[in-house]
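All protein chains of the complex are present and in place, except for one that has been dropped.
Let's look at chain A:
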Amino acid sequence: MAEPVVSSDAAANSQAEISADMREISRQYAESGVVETQPRIDYAPYRSSILRHPTKDLHHADPETIELWAPAFGQRDVHALEADLTIQGGGEPIGERMTVKGRVLDGNGRPVRNQLVEIWQANAAGRYIHKRDQHPAPIDPNFTGVGRCLTGDDGSYSFTTIKPGPYPWKNHHNAWRPAHIHFSLFGTDFTQRMITQMYFPGDPLFDLDPIYQAIVDPKARERLVATYDHDTSEHEWSLGYTWDIVLTGAHRTPTEEDSDV
């Protein structure tokens, strides 16, 4: 391969060097006149992508039977209380209590009903419950940062949680991720499967973050930023955000049966 050899965790570059690379890619994108809606998978400022992206074009496939369906999840799989990440420990977790809610839609605007949504996140101090997270910030014994729910008949989901903190990572020297919540989503067919990250409005780290900036189109990356919604905030209790998620188009028109499983 003609790729330079770069250790994914070398932390060899400064933020200024990474930012200059990102600016150059943005400039080239703006000049291209092409509209992109998804992240580049080949985005060198995110160092660990260098050896982990396919270099050949995706191969076109017409979906066949199994791909036209998605796994079904139900009450057996997910308890309603799993949507509240603030009640999983023996006491209240520390941080800003918040709710995020919205709808999961397919590319045709149809609600994705009774389907699994999974989230995971750092705690208020920017620390994950993960053995490889070495950030010296406190673990919160009352917060795991893991939640699940099933969407409603209108595609709606809602999680109650604690606002995650930003955290450092080893992409380059003094690299910090903007605060985010990871989301995992299924549609009505398997080709709609996706994992993404939800961000918070006005984060000063957006311009510095190569994972966020790998979505080179400014309008496209704003689709990952939730909206502060005062009507979702609760009096003397929590702050509210709304965020709708659009999957790619379904290849099979969902029927009423899809909601009965």
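Criterion: contacts are C-beta pairs under 8 Å (C-beta built on N, C-alpha and C of every residue); 3 or more make two chains touch, one makes a residue touch a chain; residues count from 1.
Criterion: contacts and distances are computed from a predicted model.
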Original post:
Of the candidate names "Acyl-CoA dehydrogenase", "Protocatechuate 3,4-dioxygenase subunit alpha", "HEAT repeat protein" or "Soluble hydrogenase gamma subunit", which one corresponds to the UniProt protein name of the undepicted chain?
Top reply: "Protocatechuate 3,4-dioxygenase subunit alpha"
**OP:** Sort through A:Q88, A:T144 or A:S158 and give me the one touching the missing partner chain.
**Re:** A:T144
Subject >> Contact partner of the left-out chain, one of A:E24, A:D77 or A:D207 >> reply: A:D77
Original post:
So which bits of chain A touch the chain we can't see?
Top reply: 1, 3, 5, 8, 36-41, 43, 46, 48-56, 58-67, 69-78, 105, 107-110, 116, 118-120, 122, 128-133, 144-146, 182, 184, 190-191, 193-197, 211, 214-215, 220-221, 223-224, 245-251, 261
